[in-house]
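Missing here is one protein chain; the remaining ones are kept as they sit in the complex.
Up next, chain A:
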Amino acid sequence: MPDETPIPAIHDIGGLARFHCTPVEHDEAPPDAFGKKVDALRQVLAQKSLMTVDELRRGIESIPEGDYFALGYYERWLRSIAGLMVEKGIVGKDVLG
């Protein structure tokens, strides 16, 4: 079933028809070591006033659609955080590889 109107942005998926037939899996696993480290890094950078939740969101919400759905949850976070640190001149562009 196609969505009747274009979605405003890729993260805004509330009600999106494409997932209607997708069961909600009982995925109870806690974040893996990678996820926990990214999560902690975000908190530490926020404590040091080097980034905000809104900046994190901007970085995540600007990921192109294909990558947004292909990357894992904390992979999207990391991409946003790394982009922000480069954008702010805190680390060099070479970090992005």
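In this text, contacts are C-beta pairs under 8 Å (C-beta built on N, C-alpha and C of every residue); 3 or more make two chains touch, one makes a residue touch a chain; residues count from 1.
In the analysis below, contacts and distances are computed from a predicted model.
For the chain that does not appear here, its UniProt entry gives the protein name "Nitrile hydratase subunit alpha", which is one of "Putative intracellular protease/amidase", "Spore gernimation protein GerK", "Nitrile hydratase subunit alpha" or "ABC transporter". Listed for chain A, the residues touching the missing chain in the whole complex are 11-16, 18-20, 22-32, 34-41, 43-45, 48, 50, 53-54, 57, 60-61, 69, 71-75, 78-79, 81-82, 85, 90-92, 94-97.
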